[in-house]
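All protein chains but one are shown in place.
Letters A, B, C and D mark the chains in the order given here, with residues in each chain numbered from 1 onward.
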Amino acid sequence: MADLVWLIPAFPLAGFLLILLFGRRLGDPVAGYLATTMVFASFVSAVLVYFDLQSMPTEDRETVVTLFSWVPVGTFQVDLAFLADPLSITMCLFVTGIGGLIHMFAVGYMHGDAKFSKFFLYLNLFVFSMTLLVLGENLLVTFLGWEGVGTCSYLLIAFWHTRESAATAGKKAFVTNRVGDWGVMLAMFLAFSAVGSLSYSVLNESAETGELAASTASAIALLLLIGATGKSAQLPLYLWLPDAMEGPTPVSALIHAATMVTGGVFLLTRINPVIAVSYDWVPTTIAWIGAITALFAATIALAQNDIKKVLAYSTVSQIGYMMLAVGTGGYVAAIFHMVTHAAFKALMFLGAGSVIHGMHEEQDMRKMGALRKFMPITAGTFIIGWLAIAGVPPFSGFWSKDEILLFALADSTPLYVLGIITAILTAFYMTRQVIMVFFGEARWTSLANDDEAPEVADGEEPAETHNAHGEFKPHESPPIMWIPLVVLAGLAAVGGLLNLPKLFGIPNGISYELEHWLEPVIEFGEADISATWAYDNKYVLVAIAVAAALSGIALAWLVYQKKRIKPWEPSVFANGWYYDAAVSWFMGKPGREGFQLVTDFDAKIVDGAVNGVGVAVTATATEARKGQTGYVRQYAGIIGIGVVLLLGWFVVIRGLL
Amino acid sequence: MLQQLDTFVGPEIGWFALSPMLTLLGGTLVLMLLGALTPKWPKGLYALATATIAGAAGVLAMVQWDDITDNGTTTLVGGAIAYDTLSMFLTITICIGVILVALVSDEYLRGTPNDGPEVYALYLVAAIGGIVMASANDLIVLFLGLETLSLALYVLAASNRRSSESAESGIKYFVLGGFASAFFLYGIALVYGATGTTNISEMVSALRGGVDPFGNEALALAGIALLIVGLGFKVAAVPFHVWTPDVYQGAPTPVTSFMASVGKAAAFAAMLRVLVIGLPFYRDDWRPIIWGLALVTLVVGSSLAIVQSNVKRMLAYSSISHAGFILVGVEAAAHGAGEADPGPGMPAVVLYLILYAVLVIGSFAIVTVVARNSGGDTSLDAFKGLARRRPMLALAFTVFLLAQAGVPFTSGFIAKFGVIQAAVEVDSYAIAIIAMVVAVIAAFMYLRIMVTMWTADPADGAQPIVVPVSIGVAIVAAVAFTLVVGVVPGWLIDAADTVTAYAR
Amino acid sequence: MLAAETGPIAFPILTALILVPAIGSLLVALLPKSRPELPKLVALLASVGTLAMSIWLMASFDTGDSGFQFVSKHTWIEAWGISWHLGVDGISLFLIVLTGLLFPLVIVGIDPHHDEKPYLAWLLLLQAGVMGSFLSLDLFVFFIFFEIVLVPMYFLIAGWGYEKRVYAATKFFLFTMLGSAFMLVGLIATVAIASKDLGYTTFDLVEIAEGADFAASTGRWLFFAFAIAFAVKVPLVPVHTWLPDAHTQAPTAGSVVLAGVMLKLGTYGLLRFGLYLFPEASFWSRPLWLTLAVVGIIYGAIAATMQTDLKRLVAYSSVAHMGFIVLGTFAFTTQSLAGGVLQMINHGVSTGALFLLVGMIYERRHTRSIAELNGIQKVAPIFAAGFMVVMLSSIGVPGLNGFVGEFLILTGSFLTARWWTVVAALGVILAALYLLWAYQRVFHGEPDEDNKDFPELKVKEGLVLLPFLGLIVFMGIYPKPVLDRIEPAIDALITRVEEYTDFVEPEPTVEIGEHGGTEEHGDEEPAEGDEEGDG
Amino acid sequence: MSDTTFLEYVVFFSAAIMILGGAVGVIALKNPVHAALGLVLTLFGVAVQFVAMEAHFLAAVQVIVYAGAIVVLFLFVIMLLGVDESIDLSIEPIPIQRPLAAVMGIGLLGLLAAAIVRAEDAVLINPGNGIDTAGETGNGDANIQQLAANLYGDHVFAFQLTSVLLIVAVAGTVLLTRKWPRRAASSDTDDRSSDA
Partner (left out) sequence: MIAAVGTTSYLLLAAALFAIGAFGLLVRRNPLIMFMCIELMLNAANLTFVALATQLDDINGQTAVFFVMVVAAAEVVVGLGILVSILRRRPGATADDLAELKG
C-alpha cells in the first residue's frame, strides 16, 4: 500500500501533462476542475499511505520506493526514489489537502482570466514538485522538487507578466532562492564527499552512528540553513516573499503561506540528526535567525496597508517561529505549527482573496472596512483564522505556538522573550487588519473615486478600476470559493487536536499524537526538555501566552476600533526597516556598476588587446612600407648594408674573434 | 707540370645524362630558327611547342630518375654537373613550371608584338639556366647558370614595351641583379682562394682535410658571406628582397609567375648545392645567418603583405614570406649538412619548391585572367565580387590562397608541414613556432583577397570574365595538383626523400 | 596507397560518417544553377544519412567497453608514419551523434535567404570536418580536421553573417589559427620525441600514448603547445574574445553549430590530447586550468549580464558554461569528467536551441538588441514557452539536462578542488540572474508597437525545436543510458592519470559502524585536493 | 733589391693608380663620356696587372673585349641616346643615400681587407691543385695552352654554357628592340592595359 506512494506525485504530474496537452481545449473552468481532482486524488492516495503506515509497527514506518536510477556515475549513485515515512506523509497530507482546497478556490477566483488553463497547469506542476520535495528519498530528489517549486513560484508570481512589478517580483523570487540553492548544492557536495551518498538514510545514519565528523555536520547544516533561509523567507533572504504577493492570491495562499515556504523547515527537520551532531552553536544560530526574523517581520506587518502584504509579513514571522522551534530542537513543535499555520494562513489568504475579489481587485485596506455585512462567510472564516494566529485558545495556533515558546524557554530565556513580544505584535497587527477590513465604517464608498490609491493602483486592470470606482457593492464570493474557506476555518479551529499537550487533564489517548507519529523520524534530534524549569511550569507559560495574545488584541482594539490611542505606524516599519531598499540600491548601483566595469574591461582591455595587436602590426607594416621607396639606388644601399652585416658576422665574429 | 696537348683528352660527356638540358636547348634553337624563318604560327602553337619541349625534357628527367635510383649518382663533364635525384627533382619542377607558364603566356601575348618565338625561347633558356643552377657541381658553372637565368628574366621582365612599369621593373631587376651577382662572383673568387678550387666536390674534400684555421678561414668566410648575398638576392631573402615587390608587380604577370616558380626553385636548389652540399664544414658559421634570414624574411614578407592594395604585390610579398618558410627548411638541412644522413631538411625544401611553384603559377594565372578583363588593373578592387562574375574562377583562386595559407587538404599544408617537421626534428623549435605564428599574419592577407572576391559586390560596369582555354587548362591542372597532393602526398614525399642521396 | 587492414567490422562506418557529408557537399557545389530545388534535397539526404549512421553507431555501441570501437586504420602517408586511424569511445560517441543531429535540423530549420547552394555546401563540409575531428585517432588526421573546419565556418560567417561579419570571421579564423600554430609544432615535436621511444615515427595517437614516455618537463611543454589551441577553441578567458563576435555575427546556423559542436572540439581535445596523451602534464597544471575555468564561469556570467545584444549574451553564457566543462575535466574525478562530457552534449543542445530561438527572433524583428524587444510572451506564448524551457535548462534547473551535467561536474570537482567549486557554484546564481533578466526584458511586459504583432512559432520551427526540447527533458530525467556509455572511457582515463601521477581518485563512502572511516574520506581527501590545487 | 723587383713595384703601383684613378673617375665625373673614359683607364690597368701576373691571354682578351667592345658599346649608347648631359652630383635627392653608400663602401673595404690581410700567410703556403698557370716557363704559349686545355677539359660544359648565355643575349635584344605600334594617348592606365 505504502508502495503506492509514487501515486502522490503521479496525479498532479498527470494533471500537468493533460492540461499541457489539452489545456486550451478544456478551458475554463474544466481545466480547473481537472487540476483540482488530480490534487484531491493525490490527497486520497496520501491518506491511504498514511493509514498503511499507521498499521505498521512504529519502527519500520519507512518505505522507500525507487522508480529508476537517476544520476549514476561511479560511486555517485542517485536514484529517483521516494521515502514514505511519517514526516513526508504528514507534509503530503496537508500539502495536497490544503492544496486541493486552494485549487478549488482558484477555480472561482481565476474564472474569466485569459490564461485560466495555464494557471492550473502551473499549479499542478507546483504540487507535483512540492510532493517531490517532501517525498524525496535523497537530497537530490528533494532538490529537484526544491528547484521545481522555485520555478513554479517564479512562473506563478510572474503570472500576470505584462505587469512590470509582477515580472520583477518573479525574477527576484527565483534569483533570491538561487542564492539559497547555492548553499543547498554545496551541502550536497559536502554530504557526498563525506558519506559518499545523498540519501537521507545514509546521511542521518552516519550522523547517528557518529561517523559524521562534527565539523562536516555543522558545515552541512549551515549550508542547508542558507538554503532554508532562501526558501522559507528568513533573514537575510526573506526579501522575495513580500514582493511575491504580486501573484494571484491563490498562489500566495498555496505557495507563499501553506506549502513551499515551509520547505526549508522541512529540510532541516529531515536532517535533524545532522544538526544534532553538529557544534552547539549551529542550532543556536538557527534558533536566533528564526526568532529575529519573527520579530522583525512582525514589526513590519504592523504598518502595512496592503491586505496581502500584512499576511505576507505575518507568514515570514510565523515561519520564523518554526525555525526557532527547529533551532531549539522542537521539531514536532515546528511541524505542528507548520500544519496549523498552513491551515489558518491559507484560510486568511483565501479570505483576503475573496475580499479582493469582492472589492474588485482592491487590495488597500484603507479603502475597506465594514465588509462583514457584505461578505459574512468570508468575514466569519477570516475571524477564526485571526483568532488562530493570534494564539487565542482553543484555536489551533495557540497550541502550536505555545509548544514552540516552551522549547524556546527551555533553550534560552532571550529567545523566549523575543517569542512573546512577537506573539503580542502578531495579535496586534492581525487585529488591526481584521478591524480595518471587516469592522469600522465603510471607507470604500468615500475613497472610491479619489486617487491617493497607493502602489497597488498601478497594478489594477483598467477595466476593474473602472468598476472599482463609482457606486458598487462588495459582494460575497460564489460557493466554490467560500466552501474551501469554511473547510479551512474548521481545520484552523480544531487543528490543535493534532498534538494536544498533557494539560487540563487531557487524557493520554489523544495527547501528543503528532509527536508519537513523528517519533521515528525526529527522535534523534528532538530535544528532551522534560528536565527543564519551563517544562515543569507549563501553566505559567500558557498564562503568559494567553495574556500576550489578549493584550495584543485589546491594544489593537483600542487603537483602531475605539480610536482611543493614536495609531503608531512609523515609516521605518512601513518600509521594512529599509532593508529591501538597501539591497535593491546595492544591486542597482554598486553591484551593477561593478558588473559594467567587468564588461567594459572585457570589451576595452581584453578585446582591445586582441585588436591592438592587429592594429600594431598593420601600423608598423604601414611604416615599414615607406622604406620601400622605389629608388633602385636605395635598394642597392639596403642590400649593401646587408652585405656589410653578413661580412661583419663572418669575418669579424666567426673569423677574427 | 705541363699537360701535353697531343695527349689531351676531353672529359667524358654523358650525353644521355644531359639530355633534358640538351632537349631544352635544341628546342630553343628549333623554335627560334623556325620562328624566324616561318611566318607567324597559328594560335597557341608556340606555347604548345614550348610545353611539348619542356614536357619532353621532364619525361627524360624522370627516365633518368630511374637510372639514378638503379645505378646511383655521379658527376658529369669533368665534375661540372651533378647527376643525382636532387637535380632531377628540380629539373622536373622547372619543366612543370615552364609548361604551365607557357600555357598562361599564350593568351597573354596574343595580339602583342611579343607573340613570337622569342619569349618562349627565353623561357626555355631560362629553364636551362635554372636546371644548371640546380645541378651545378662547380661554382663557376653555377654562376653561369645563374646569369643565364637572370639575363633571361631581366629581358622578360622588361618585355612588355607598352608598360612603363614593365620597363621599370626590368631596369631595377637588372641593376640590382648585376650588383648582386658581382658580389656572388667575388664570393666565388674568395672561396676559390681559400680552397684552391671552384669545384664543389673538390671543395668539400679540400675542406674535409681542413684548411688551416688561421688564414684561408677568413678568406673562405668572407667568400661564404658574399655567396649568401648572391643566393639571398635570388631567393628574395630579406634584406636582399628589395627588388621583389617592384619587379613582381611591374613584370608581365606570366613572367612574374615564372620568376616566382622557376626562379625561386633554381635559386634554392643552388643554395642547397653551395651551402648544404658544398660547405658543410662551415655549417656552424652560416647556419645562424640562415636562421636570421629566415626570421626577418618571414616577418617582413608577411607583415608588409597585409598592407598592400595590389594583388600582384601582395603575392610578391607572400612569395617573400614563403621564401622565409623555405629558409626554415634550409636551416633544418644545415643541421645535417655533410652527414651521411642529412636529415629531413633538403627533402622538405624541394617538396616545398615544387608545391609552391604550381601554387604560385596558378595564382598568377588567375591574376592574368582577371587583369585581362579589368584593363590590366591588378588592384584588389579588380577582384571585387569575382565569385558573382565567375564562381569557379573565384573558387580556384580560393583554393590557391587557402593552400598558400597552409590549410589542410591542400598541397600548401603538406609543404608547410614538411618544413616545420624538418625544423622540429632538428630541435629548431623557435624558428618553427615563429614561422607558424607569422603564417597567421600572412593568412590575414589571403583572407582579405577571399573576402573581396566572395562578399564584395562587383564594381558596376564589370564585364563578364572570359577564361581562355589555355589558361583554363593551366588553372585546372594546378588546382587538381594542389588538391590531389593535399590528399595523397605520399608519392611526392617519397620522391623528395631521395634527394638526400646527392652526388658527393 | 591505402594499404587496408581489416577493421573489426566490414562496413567502415566511421569513414562513411566523414565521407557522406563531404561528398554531399561536393555534389551540392556541383549541382547546376538551373535546378534551384535540388541543393536542399541533396544536402538533406546527406545530413540525414549521416544522422542515421550516427544513431546506428550509438545503437550498436558496446556499453561496457572502455576502449575504442569501430576502429578502422589504414596507412596514409607512409613516409611520415601517418595513418587514417578512426575510432569511437564513450567520450566521442555522443558528440558524434550530436553532430549528426544538429546539421539536419539546421539545414531544415534555417533559411540562408541568399546563395543557398554554397551555403549548404559549406555547411556539409563543416559537418565532415567536425566529424573527422571527433573520430580521428591520429594526431595528423586530427589536426587537419581541426584546422579545416575553420574554412567553411569562416565562409559561413563572412558570407551569410550580419553587419560586422567580415571582421568577426577574420578574427575567428586568425585567432583559432594562431592557437593551432602552436599545436602543430607541439604535435610534430610530440611525434619526434615519441619516435625516440618507439624506435619508429608514427602519428598514431594510441601508439604514442601507449608506447612513448615523456619526461615530465618535455611532456609539460608539449601539453601546453596543444592546450593553447584548445584553450582558444573552448574558449577560456582571456582568449575568448573571438567568440562573442563570431557568435553574434554568424548566421543562425553558424551560431548553432559553433556553440553546438565546434566549441566542444576544444574540450574534447583537452580530454583526448591533454589528459590521455599527457596525463602527468595535465595533472601538474591543473591549478592553472581550474582557475581559468572558474574565472571563465564568473567572468562570462558577469559579462553576459550586462550585454545589450541578445545573441552576445548567449555567447557569453557559452563562455561560462564551457568553463564548467573545463573545471570538470581538470578535477580528475569520475563524476566531474563524466559530467563534463555530458555537459558538452547538454550545452550543445541547450545553447544550440537558444541560438536557434534567438535566430527566430531576429528573423521576425531584424534586431538582436534586448532594448528593442518586449512583451513577446503576450503575443507569442508558445514561442515564449519554448524559450522558457530552453532557458531553464541553460540555467540548470533540475529535471532538465543542464542541471545533471553541471551538478555532476561540481560534485566531482568538490572532491579534489573544493574551493574552486565553491566559487564556480556561484555561477549558477549568476546564470539565473542574466537569463531571467534578459527573459523579463524581452518577453515580459506589454508589447509595444514594433512587437505587438510578433508572429507565433510556426509549425516548421516547432518541429525543428521539438527534438531539442525532447532531449532537454529526456537527458534531464533519464541521463543513465548516456552516462553508462561515457563512464567506462572516463574510468580508463582516470586510471591512466593515476598511473602517471601520484594522484588517487577520492571515492567517498561511509561504512556505518567502522569509526574514523568518514573522517579520511570526508575531510582529508578533499583537503589534499586543495593543497595540490594551491601548490 | 734587384731592379726586376723594383720594376715590379713600379708596374704594380702605376697600374694600381690607373685602376683606382679610373674607378674614381667613373664614379666622380659628371659627364658620362668622361666616366666611360675612366672605365677604359681602369680596364687597361687591370690588363696591365694581368700581364704582370703572366696571364697574357686574359690580358689580351681584357683589352679586346672590355676596352675594345664593351666600352665602345657604352659610348655608342651614350651617343645614341644623347644622355651625355651631365648630372649635378652635388645634390642628392635621396636623403640618407650618401651616408648609406659611405658606410657600405668603407665597411666593405674594411672587412674585405681584414679578411685578405688575415689570409695573407695562409695563401702563400696553400698549394694549388689542378693544372698550373704555366707562368714561369719561358714558353709564352704555355699559359694559353693550359687555359685551352682547362677550357676544353674540365670546363667544357661551362664553355658551352656561355653559348646559351649568348643565345639569351640575342633573343633578348631581338625582343627588346622589336618595334611596337604606338598607341594613341599612352596614359598610364593605357600602359597597363597592354598588360592584358
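The working rule: contacts are C-beta pairs under 8 Å (C-beta built on N, C-alpha and C of every residue); 3 or more make two chains touch, one makes a residue touch a chain.
On a predicted model such as this, the values are computed, not experimentally measured, just so you know.
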Displayed partners of the chain not shown (whole complex):
A, B, D
Touch criterion as defined above, residue of B:Y108, B:Y123, B:Y154 or B:F383 at the omitted chain:
B:Y154
Contact residue for the chain not shown (choose from B:D84, B:E107, B:E168 or B:D285)
B:E168
Touching the absent chain when the full complex is considered, from B:T23, B:Q308 or B:S321
B:Q308
Contacts of subunit B with the missing chain: which residues?
140, 143-144, 147, 151, 154-155, 158, 161, 164-165, 167-172, 174-175, 178-179, 182-183, 185-186, 188-190, 192-193, 196-198, 245-246, 249-250, 308, 313
Spell out, residue by residue, where the missing chain touches subunit A.
625-626, 628-633, 636-637, 640
Absent-chain interface residues of subunit D come out as 1, 4-5, 8-9, 12, 16, 19-20, 23-24, 26-27, 32, 35-36, 39, 42-43, 46, 49-50, 52-55, 57-58, 61-62, 65-66, 69-70, 73-74, 77-78, 80-83, 85, 87, 89, 92-94, 97-98, 100-102, 104-106, 108-109, 112-113, 116-117, 119-120, 123-124, 126-136, 143, 146-147, 149-151, 154-155, 158-159, 162, 165-166, 168-169, 172-173, 176-177
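Basically, only the chains that are shown with their structure count from here on.
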In whole angstrom, the CA-centroid distance of subunit A from subunit D equals 101
Subunit C and subunit D: spacing of chain centres that average the CA atoms, whole Å
69
Give the residues of subunit C that touch two or more other chains, as numbers and ranges in rising order.
none
Where does subunit B touch two or more other chains at once, residue-wise?
217-218, 221-222, 444
Flag every residue of subunit B that touches subunit D in the complex, lowest number first.
1-3, 5, 8, 10-11, 13, 25, 28-29, 32, 76-81, 108, 112-114, 116, 118-119, 121-122, 125-126, 128-129, 132, 138, 140-141, 144-145, 147-148, 151-152, 154-155, 158-166, 190, 193-194, 196-197, 199, 202, 206, 211-212, 214-219, 221-222, 252-253, 368, 371-378
Contact set on subunit B toward subunit C in their complex
402, 407-409, 413, 417, 420-421, 424-425, 429, 432-433, 436-437, 439-440, 443-444, 447, 450-451, 454-455, 488-491, 493-494, 497
Where on subunit A is subunit B touching in the complex?
614, 617-618, 620-622, 624-625, 628, 630, 632, 635-636, 638-639, 641-643, 646-647, 649-651, 654-656
